[in-house]
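Heads up, one of the protein chains got dropped from this complex, but the rest are sitting where they should.
Letters A, B and C mark the chains in the order given here, with residues in each chain numbered from 1 onward.
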Amino acid sequence: MMILLMKPEATVAEIGAVLKRCRERELKAVPSHGPGRNSVGIIQADQTTDLSDLATLPGVDEITPVSTAFNLVGREFQPEPTIIPVGEAQIGSGEFVVMAGPCSVETPEQIESCAEAVAAGGARILRGGAYKPRSSPYSFQGLGEEGLRIMAKAGRNHGLPIVTEVMHPDLVETVAGYADILQIGARNVQNYALLEAVGQTRRPVFLKRGMMTTIKELLLAAEYILAGGNRQVMLCERGIRTFETATRNTLDIAAVPVIKSMSHLPVIIDPSHAAGYREFVPALAMSALAAGADGIMVEMHPVPEEAYSDGRQSLDFPQFADMMAQLRNVARALGRPMAPARDPEQQMA
Amino acid sequence: MMILLMKPEATVAEIGAVLKRCRERELKAVPSHGPGRNSVGIIQADQTTDLSDLATLPGVDEITPVSTAFNLVGREFQPEPTIIPVGEAQIGSGEFVVMAGPCSVETPEQIESCAEAVAAGGARILRGGAYKPRSSPYSFQGLGEEGLRIMAKAGRNHGLPIVTEVMHPDLVETVAGYADILQIGARNVQNYALLEAVGQTRRPVFLKRGMMTTIKELLLAAEYILAGGNRQVMLCERGIRTFETATRNTLDIAAVPVIKSMSHLPVIIDPSHAAGYREFVPALAMSALAAGADGIMVEMHPVPEEAYSDGRQSLDFPQFADMMAQLRNVARALGRPMAPARDPEQQMA
Amino acid sequence: MMILLMKPEATVAEIGAVLKRCRERELKAVPSHGPGRNSVGIIQADQTTDLSDLATLPGVDEITPVSTAFNLVGREFQPEPTIIPVGEAQIGSGEFVVMAGPCSVETPEQIESCAEAVAAGGARILRGGAYKPRSSPYSFQGLGEEGLRIMAKAGRNHGLPIVTEVMHPDLVETVAGYADILQIGARNVQNYALLEAVGQTRRPVFLKRGMMTTIKELLLAAEYILAGGNRQVMLCERGIRTFETATRNTLDIAAVPVIKSMSHLPVIIDPSHAAGYREFVPALAMSALAAGADGIMVEMHPVPEEAYSDGRQSLDFPQFADMMAQLRNVARALGRPMAPARDPEQQMA
Partner (left out) sequence: MMILLMKPEATVAEIGAVLKRCRERELKAVPSHGPGRNSVGIIQADQTTDLSDLATLPGVDEITPVSTAFNLVGREFQPEPTIIPVGEAQIGSGEFVVMAGPCSVETPEQIESCAEAVAAGGARILRGGAYKPRSSPYSFQGLGEEGLRIMAKAGRNHGLPIVTEVMHPDLVETVAGYADILQIGARNVQNYALLEAVGQTRRPVFLKRGMMTTIKELLLAAEYILAGGNRQVMLCERGIRTFETATRNTLDIAAVPVIKSMSHLPVIIDPSHAAGYREFVPALAMSALAAGADGIMVEMHPVPEEAYSDGRQSLDFPQFADMMAQLRNVARALGRPMAPARDPEQQMA
């Protein structure tokens, strides 16, 4: 990729003219708006591509190659962090954002009570699975569109945007009709047909690292989405597969500073799938905050023992409230904004 | 799942009547034809399901539950090996079947010369990628349908069925229009939308284990395909991801006896992706034969250094011919059938 | 193992009588002093051992078997945390204890300047290697006893106890002549001859988890030391070996809550060997504190680029001081004691 740097005083019209010329030449171009000055990334061009016509357009300063394997996701292309606004949350801004909810949407009552506890605890976003990827074809596969509907309703009741998984390119449109954030699950991190499909939407994407995906491969998977035109991608570390069996997976907490050094995209930790046992979840959530993650996604359930899936790793409501209080305490010390707990009485009014 | 065992003397009409009753009751049923006697597996039924109407049908002997996590793929459901006829090969029959060809279909000349060397060496099936899954969106992604067309032509010229990867549910029909075997790649082993799509076809499926997939998860992925009605599935071990970097992946050679003990499906080894370096490929191919695999899939190229992808692990033609001779030597000692080398002159006549 | 619980009002003399009877019967016995009441663990006895003579001794309440695989290291044997006093530090008491210093002791000037920075930053203990385990026999192997001598001198100058590795059973006595804590390195975690040798001393032991060691195996390795009679063992997680190569090892941060749930021994994190790159060390150190570790061991060097070993992962002095300030900030929020930074002027006076 080549980066075309605009002059600090370049106008929006001048950038528009650059993009138009690229379209005419069938060069895929992506604008980036930085704090200092704007730039345009020209994908699949390299130093052998004749870009002299672009170099002489008004407002263009200089054209240089990107030197890393990553183009759009790289810090080199965009030094400042990507901030993704979802509801009242500003993901990537420094705020510590909590997404919480049950593994699976089960009943209207279950998701409603979860949404209430999520909002009361000060989490910003409601999670829940309507389409469930399951290793066995005979396991519970989720409620499908009915699940989306009741989760969206519960979210609206409590002012919570929702995040849920999409597993099939053909279902992207359906899921995007209800969900504020589209989740790509760990098993699909290199399902390129699906990455391309969500790249065509303008809905924020929550991309989970696979159990044996390197950080480099995760960034390249995100690159598929950004190359499709969707810049609102957040990356989720949820534990990798190792020889250790005391936990369900091994949380690679170092992924937080490593990804931050390589990419401008927000990083979220999923302590629930990493731990696999609820008693270890709060410690991992705390470590995520301290390591500099932009947020966590955590599983909870009104009666974890009766959950259709992942009950062993789901917090109950008092555990969740307690963890949120601990997180707020440390976030305050770190100077990181975090939504306050809400009075449930007030919330229902 | 419950297994309904037919009496040894039961007629085809009696089995048909059982299947009809299952359809009327909306019980998904799968017939299995064993050497001794036939049976019908009733999926998603268990010991609490009232099957007394079925138990009294003519020809029915007894009804028992399957006790393993695996239903259709398990040895318990079908003790004798699944044999998949493809061209002249009988995959799973004891014959050692070699599938060979380039990583990517590049040009008509390249695939034609590969097909000639594949046939001359005594391999049964031509492999080649037309749609390529690549970690980076900017890498060569394959020739698409044009690649399918020229590979199918090269296969016909040399009497070789072809196997090639399908990456997207929407492309299953297109790929099945050319390919004799549909390959599911390692990255898609838990892409359930794709597994269900190939489960709807009646084309043999070549399912690759993922870098992060346990043997149990691989069998459950195959179960998705069998549950869809497609019984012709072969499983491929192609190396798992470990800490060792001297090879591209770590070939889990023990997967051969382990899978054979659990399942009736054929097992194929891919020594090329496991090794990552051509000099180690023949030793791994030999170990596959000795461990009891039903065959191998191996990459080769007329000029490996110039391959668009995976050149480092592709054999050149003399290396391929030499490996085939070594394999035939050991196959003979083991009493395992293997196709002879063909005289290239004769072949072209 | 059987646990013999003493009555709450049992006297020291009564416990002594129990231990004496065990010695007479050649039953290995270990006393444990709990907050509520005292107990005696009788190793290698089980429910088939006739202990009726012990049961009737004065002060004995009841005798019950220990049900876990771990005996002396387990929470079941000793519910309250083990606290190990070293210098002014109380390791395991809730205090967050920092151990810091260079990978290798190189020169008197180097270790002296490190000790000064360690003390100034508020760390409690000076680390440094005099005998170095190296993968290659041709790498720098350390200064040996001369290194011990100059490190001990630097420690005394700044009021810092020292921790250093012992690699050979025959050297335990020599190292214990200088060191306040004996370190067992990751490669020696299952070197039983060495574990038994340090079990015979009464010097605190710092036991590092191996790259390949499960948490259960680490606890069993510690059990060797405790069974030898040395109860002052702290466990160190320093990264495990996985497929990810962006960091030197993968820090298993979940080991903190997992070990705490199983054992009463203190847990220390080594962020330096886990990260392998100094820029990621502070984030891992912060995650250790937030996850509940009892402390960290961190590498630093006056001029990291010139270090004889591990320079890439060593902090320089300003980075170290900055990290210490961040840690103190969060420790305060968590209510965990941590030594203050010292004024270097004052310190030298």
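Rule of thumb we're sticking to: contacts are C-beta pairs under 8 Å (C-beta built on N, C-alpha and C of every residue); 3 or more make two chains touch, one makes a residue touch a chain.
These numbers were taken from a predicted model, which means no experiment stands behind them.
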Across B:A176, B:M286, B:A321 or B:A341, the one contacting the chain not displayed is B:M286
Give the residue, chosen from C:E62, C:E109, C:E146 or C:D170, that touches the chain omitted from the document. C:D170
Touch criterion as defined above, residue of B:L54, B:L251, B:L265 or B:V298 at the omitted chain: B:L251
For subunit A, which residues lie in contact with the unshown chain of the complex? 211-212, 241-243, 245
Missing-partner contacts on subunit B, residue numbers: 212, 214-216, 240, 242-247, 250-258, 261, 274-275, 279-280, 283-284, 286-292, 329-330, 332-334
Name every residue on subunit C in touch with the hidden partner chain. 43-44, 69, 71, 133-138, 167-170, 187-188, 190-194, 210-212, 216-217, 220-221, 223-224, 227, 241
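As a convention for this text, only the chains that are shown with their structure count from here on.
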Based on mean C-alpha positions, I'd like to know which chain lies farthest from subunit B. C
Chain ID, smallest distance between chain and overall C-alpha centroids: A
Proportion of interface numbers common to subunit A and subunit B (over half same, under half different): same
In whole angstrom, the CA-centroid distance of subunit B from subunit C equals 52
Taking each chain's mean CA coordinate, subunit A and subunit C are separated, in whole Å, by 38
What whole-number Å value describes the gap between the mean CA coordinates of subunit A and subunit B? 36
By the touch rule stated above, which residues of subunit A touch at least two different other chains? 212
